[in-house]
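One chain of protein is taken out of this complex; the other chains stay put.
Presenting chain A:
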């Protein structure tokens, strides 16, 4: 699965650069949209036998626990919220990044990994959207393999 993601991001980056100087923004948007569709369908399939969710916090907790376990066989390590619609999910050992590194290491590999982080963002956004929670998801990685996702609920 890690290899699939890597190859997919590389392919999209390659095909996108042949167009006009479309920034990386267009590429990220495409990846995120792909993730969105995948997230919607995953959630449809995996919430089939669960009881209904009580509120938004319940939905986010589902994402952190069950959904993350399904996708990455582990749960989110840290969930923070400001109770005003912003949730921060921290994964200290993001499975898709575990095998990535560069010679310089540290900040450089974090920068190079940023395109790869949009697909999981899209997955989270799609999952939330299909459960009835419109949101905006951004991610940052300062230190591979650690990864932080920030969810802002649209009111």
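As a convention for this text, contacts are C-beta pairs under 8 Å (C-beta built on N, C-alpha and C of every residue); 3 or more make two chains touch, one makes a residue touch a chain; residues count from 1.
Note that in this section contacts and distances are computed from a predicted model.
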Protein that the absent chain corresponds to, by UniProt name, given "Trafficking protein particle complex subunit 2-like protein", "PAT1 homolog 2", "peptide chain release factor N(5)-glutamine methyltransferase" or "DNA-directed RNA polymerase III subunit RPC3": "Trafficking protein particle complex subunit 2-like protein"
Residue, one of A:10, A:44 or A:108, that touches the chain absent here: A:44
Per the touch definition above, residue among A:90, A:130 or A:146 touching the missing chain: A:130
In chain A, positions touching the absent partner: 37, 40-41, 43-45, 47-48, 50-54, 130-132
